[in-house]
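The other protein chains are all here in position, but one chain of the complex has been omitted.
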Amino acid sequence: MKKHPMLKYLKEEAPAGPRLPLIMCPGCGAGQVLNYALHAVDTLIREDGLRKEDFVFISGVGCSSRLASHYLNFDSGWTLHGRALAVATGALLANPGLKVIVLTGDGDAAAIGGNHFIHACRRNLNMTILCINNGLYGMTGGQVAPTTPIGRTTTTTPYGNVEEEFDLCRLAQTAGAAYVARWSTAHPHQTIKTIIKGIRKKGTAFVEILSQCPVHLKTAPAEMFRDLKKNTVPLKKAGKSEAKGRIPVGVFCDIDKPDWVTRYQEIIGRLERVESTHE
Amino acid sequence: MNRNQRFEIRIAGFGGQGVVTIGKILGIAFSIHGGRNSVNTQSYGPESRGGACRSEVVVSDGEINYPYVRKADVLVALSQVALDTYLEDVKVGAIIIIDPQAIKNVPAPERFRLYPVPTLAIAHEIGDVKYQNTAALGALYAFIAEMIREFDLVQALRENVPIATVDRNVAAFEKGKKFVQSTFVLEK
Partner (left out) sequence: MSPNRTDLILPPGAHYLQGSQACAEGAITAGCRVYAGYPITPATEIMEHAAHRLPQVGGRFIQMEDEIGSASALLGASWAGAKAMTATSSPGFSLMQEVISFAIMTETPLVIVDVQRPGPGQGYITTSQEDVMQARWGHHGEGSIIALSPASVQDMFDFTLEAFNLSERWRTPVLLMAEETVAHMRERLVVPSRDEIQIVNRTRPKDLGIAPESYLPYGHAEVPPMAVWGEGYAVNHVSLVHHTDGNVTRYNSSVHLENVSRIHRKIEDHVDEIARIETRWLEGCRHLLVCYGSVSRTGVEAVLEAREQRNIPLAFIRLKTLWPFPERQLRAIVPEVDTIFVPEMNLGMMKHPITEALRDRCRRVVSIPSLGSLHSPELILDRICEELA
């Protein structure tokens, strides 16, 4: 049987036993996102001469964050709920050469991690944030999230959600991220291309990937997948009447500006030339 | 143990009067330039300006354990509140330097020796009220001249004030020092 081409980037077995399959529910979108991310990394290794050890995956806690755990054949850190971006910040300060990919979810990034999220975007640190947005808290059983549409019933909004949802891309853009895009698991090629661009981009790249959670939304995966295609509209058609009620997908912004480390290096360079007169 | 040979200086006033700076300068002068042990501490409220503020220097040739002033040998009080607060905690025979312009309620010198020094007036002569602290430092120096080299203290002063103000700070120091030397008979 032919092996999946991305399997070389995963750890199948280890002394303590098998690490696969992933724990994701059947039909979950997270595994697809990992697949797309690994394809992107694979392309960069082949085309840009990058090496496997240049990449590091950092995640928080949640279904999305499970992707960066013990089955990744890369350096990785499966960290604390909401804190992946702060961890990534520290890693880049220590080694700016690392290609940092952050795997996070909508709850992880926009609720508990909200503060770190807006500051990471503002700082324009050289990282690629893949935010798997399923509109709820999956791992803990389907509670409401800042990305849950108004009116939806969840385990903590049994009478319907009374809050409006975040537009994560708008948030990232407003906060200052250099590259902001949204796709879905139903847009594999666009997602992979965007992730590649995001990693190549100097600065903060935020890629929101709408994803299906068939278990908590009690909908068949194939139907959810079709809905993702149906309910999204490419950006250039977003102004048209047919776009009403559909979520725009595409690249929202792509700005060139120096990243945090580049700016800080100027300080170090300046100080190198000046004789130190510290007290 | 030489711990009994502690010389304790306390400077107190309002936040913004430069109390902390002259404590720091004294500490550096004693420790680095003078080669003795000294501990410099300060305490103040969260307000930058206006709240009560004190700076202390404990000097010794031996180990300094307790880092704060127990009973001051010298108290420099730049405000009424400072004097009222710290009057009790001075040694018998302590030197208390006050600015008569700021301090109206002057206690009768019983166990201590009181020296009014017009630090504010000197500061105005130099050109700004902010030089009051170094005028006080000069006055203080005149009383402890056998404990520290003037050169060391002025050096520490030069290195710890903004460069643009060095000359005027040194001038204020000189005036404070000269006022004391020409006005009071200094006993040991």
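In this document, chain identifiers A and B correspond to the written order of the chains, with residue numbering beginning at 1 in each.
In this section, a residue touches a chain if its C-beta (ideal position, glycine included) is under 8 Å from a C-beta of that chain, and two chains touch if they have at least 3 such contacts.
This one's a predicted model, so the numbers in the text were calculated from it and none came from an experiment.
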item: Residue among B:17, B:31 or B:119 touching the omitted chain; value: B:31
item: Of A:93, A:150 or A:255, the residue in touch with the unshown chain; value: A:93
item: Hidden partner chain, touching residue among A:40, A:72 or A:217; value: A:72
item: Among B:5, B:65 or B:101, residue touching the chain not depicted; value: B:65
item: Interface residues of chain B (partner: the chain not displayed); value: 1, 3, 24, 27-28, 31-32, 37-43, 46, 64-68, 70
item: For chain A, the residues touching the chain missing from this view; value: 11, 14-19, 51-54, 56, 58, 68-70, 72-80, 83, 86-98, 115-116, 119, 261, 264-265, 267-268, 271-272, 276, 278-279
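Keep in mind that, in the parts below, only the chains that are shown with their structure count from here on.
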item: Distance from chain B to chain A - Cα centre to Cα centre, in angstrom; value: 60
